[in-house]
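Input: one structure, supplied below.
Every protein chain but one is kept in place in this view of the complex.
Each chain carries a letter (A and B) given by its place in the written order, and its residues are counted from 1.
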Amino acid sequence: MSESKPTPKKISRRTFLKYTAAVVGAAAVVGAATYYFTISKAPMVAGKKVIRWWQLIQSAKNLQFAQQAVGALFEREHPDVKIVPAVYEYPAYQAALITAVEGGNPPELATVNNVWMAQFAAAGYLEPLDDRIKEAGIKKEEFFPGAWDSCVWRGKTYGIPLDVGVWAFLYYNRDLFKQAGYDPDKDFPKTWEELIDMGKEMKKTLPAGVYPMALGAGLDAYTCVLYNLFLRTRGQMDIADRETLKANVNTPENHDALQFYKDLMEISQPGFLTQWEPETSLLFASGKAAMTLDGEWMSDTFNVKGPSNWDVADLPPPGGERYGKGPGVAIGSFGGWNLVIFKEAKYKDLVWEFIQFLLKPENMWNIVTLTPAKIEVAKEFIATKKKRPEIIMGTLSRSPPHCAYWAVGWAEISRIQHNTVQDICSGRKTIEQAIADEENAINAVLAKEPR
Amino acid sequence: MPAPFKKGDTIIAIFFLLPIIIFLSALFFYPLFQVLWLSFTSFSSFKGPQRFVGLENYLKAIGSPILGIVLRNTIILTFFVVFVDFLVGLGIALLLNEKFKGRDIIRALIVLPWAMPGVVAAYLWKFMFNPELGLLNAFLLSIGAIKGCVAWLDNPTTAMIALITSYVWKGSPFMIIMYLAALQTVPEEMLDAAVIDGAGFWQKLRYIILPHISPIINITILLATFWTFNYFELVWVMTGGGPYESTQIFPTYIYQSAFLWRDFSLASVFAVFDSLLLIIFGITFILVRKVRF
Partner (left out) sequence: MFTFRLLRRVLFYVAIVIVMIWVLLPIVWMISTAFKPPQEQFTAPPSLFPVHPTLNNFETIATPWFIRIFSNSLIVASSTAALAIIISILPSYAFARLRFRGKSQLFYLIIISQIFPLAALIIPLYIIFSTLNLLNTYSSLIIAYLAFTIPTAVWLLNGFVRGIPTELEESAQIDGCSRFGAFIRIVLPLLAPGIVATATYVFICAWQEFLFALVLISSDEMKTLTVGILRFLGQYSYAIDWGAIMAACTISSLPVFVLFMLLQRQLVSGLLRGSLKG
């Protein structure tokens, strides 16, 4: 298997030089190309003040274009400014943001999830905005109470709400209701009990592959907001006490809420424990589920891709024997995005100007990913875009932010809630056991809260 | 066998290796030491001063049940994945070494799972396992193997098997390519001689091929173990560590503590445990297999 016969020294030196030249040449080309392309950095335009604006991506319309359009308007009034928008996808956004801030290089303007506010504020990332707010005359009454609350931590305001959303509404497919033998208006469930019983009946009458409910418990953030919805509609507003920093789970409300979640699993599609919004909304949109619970922003998607005859209603109250009573209306879990200024950002005054610019109704309208946070703007927004605007406005106005949103350890608490639901729904633990574990776990997390 | 030792060899070796060493040290060891340091502090921020707490974080972690869970899950997952990876990789490499029609195209296709971004592969496989709409259930239903839609990812055992499958699908091309390349170095005359002596396929494999590609086998198994142990995209998307933490593994837990909970001390502690385990495995493996440098 020997290769060609080796030749005497002289020629091999020549071949050696040949090969060396080739290698060096290749390295030079590659190095030069790399160097050349590194000059093409982000559009840092010389001499201008650059405001990097990070936001969550939006699916229904191309948010980048809207961002660029609004940015261009602002640039016209401030010729020495360049707005550089960037969008991020939800799962990766928090990682990118935390890394940038910890790395000392935060974007000048970013939207922050309302449940990250406590964590960011406690970490010292955010600039308190109280003085600026007073000076600019921004009134908190203009915004949904749930939205404004999420911006306040330990008495200081760290952000301005941009957009909001609430979990969750009961979307239902009128055609499938009829197909299962129910009148979508007359037979619509008025209590949790009726919903479960109707679902069980529907299981028998709906064709194979079509389910009464599309729901899941597959992601912390998703599971806990549904859990919160049930908890609040059953009458308990929070999973822990903000003053005493102790879990508040040994309650009949919590018990009933969890029981309801477990019962919903029985009338839902298989694959409950590891599925969440992408799958459940897909099932509903493709006409394979008669009902689903989702936020108001899904109206846009269902309009485009959904079943032809869908409708939306509030979650009925527990209203009765099996699940106890509640306040009688649906109270949801308020999510949303707030505009913040990072402590290490440059040009803070300029960014503040830009924030106020964005809060103008016409601008807000275009750049939100959910529903605008200002009540008046939201009213119009919902009226023009969504079905049943009164229902949506009602729940939006009533709902507080997610349970324990005020806790720095919110993410850990939401994971605990998620695991509790999974333990119960899978039958691995009884509700009592799970609640006991939940209590210990939440207390352990709250023990770490700064006091 | 290394060539006869010449005096200048050490100098040459250092000359070649110095750039790498400097490069790695600068880029890699600084973060490593920072993470190590963080594991002994109560985290507040990366740039500010931190409060030294000694072994407190480690003791807390050892005391909490999640460490044991994560340990168990990661070890089980990695063990089966690498084991199957090896068998599949070697088997397919042997197959692809033969001549048959369409071999070229198949060889090019075989790399695709590996080249696909992890997140995409995860969504693809999650969908394959989807109870209502996925291919697996559709196939099993059509041949009558199951009666209703099975939720593969909802049960800890089947979820683990599903994960192993997707890991192997994604990772075995690495083994396949490496073994294919390694098979090229097996001397043909030895194989021919063996055939003349009456050796069958298995004997050739055991006495000629395997010993010859042994260095590559060592390398690939070690690397595959390290990478599988730390690969987070597949589990993150497919199960999120569920149900009830039954598929929570080191890399996903570390990512979660770091970027969702912003608890970098916890993440560092788990990262240190992670690496220690791999070091122990690596050293054991190197000793047992008598890997020479």
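Keep in mind that, in the parts below, a residue touches a chain if its C-beta (ideal position, glycine included) is under 8 Å from a C-beta of that chain, and two chains touch if they have at least 3 such contacts.
Not measured: the values here are computed from a predicted model.
**Q** Which candidate, A:Val81, A:Leu195, A:Leu282 or A:Ala434, sits in contact with the chain we can't see?
**A** A:Leu282
**Q** For a quick check of understanding: of A:Leu73, A:Ala86 or A:Ala436, which residue touches the chain that isn't displayed?
**A** Residue touching the chain left out of view: A:Ala86.
**Q** Among the options B:Leu59, B:Leu112, B:Ala145 or B:Ile161, which residue touches the chain absent from this view?
**A** Checking the options B:Leu59, B:Leu112, B:Ala145 or B:Ile161, the one contacting the hidden chain is B:Leu112.
**Q** Touching the missing chain, which residues of subunit B?
**A** Against the left-out chain, subunit B lists 1-3, 5, 9-10, 12-14, 16-17, 19-21, 23-24, 27-28, 30-32, 34-35, 46-47, 91-92, 94-95, 97-100, 104-121, 123-125, 127-128, 132-135, 138, 141-142, 169, 174, 177-178, 180-188, 191, 195, 201, 204, 209, 212-213, 215-216, 218-219, 222-223, 226-227, 229-230, 232-233, 250-251, 254-255, 258-259, 264, 267-268, 270-271, 274-275, 278-279, 282, 293.
**Q** List every residue of subunit A that touches the chain not included in the displayed model.
**A** 1-9, 12-13, 15-16, 19, 23, 26-27, 30-31, 33-35, 37-38, 40-43, 52, 54, 56-60, 64, 84-87, 89-92, 95-96, 98-100, 102-105, 107, 209, 277-278, 281-282, 286, 288, 297-298, 301, 305, 369
Everything that follows uses one rule, which is that only the chains that are shown with their structure count from here on.
**Q** Going by the contact rule set out above, which residues of subunit A touch subunit B in the complex?
**A** So the residues of subunit A touching subunit B come out as 1, 94-95, 98-99, 102-104, 119, 123-124, 209, 211, 218-220, 269-274, 279, 282-283, 288, 409, 411-412, 415, 418-419, 422-423, 426, 428.
**Q** Quick check: in the complex, which residue numbers of subunit B touch subunit A?
**A** 44-47, 130-133, 148-151, 153-154, 159, 187-189, 238-240, 242-245, 255-256, 258-262
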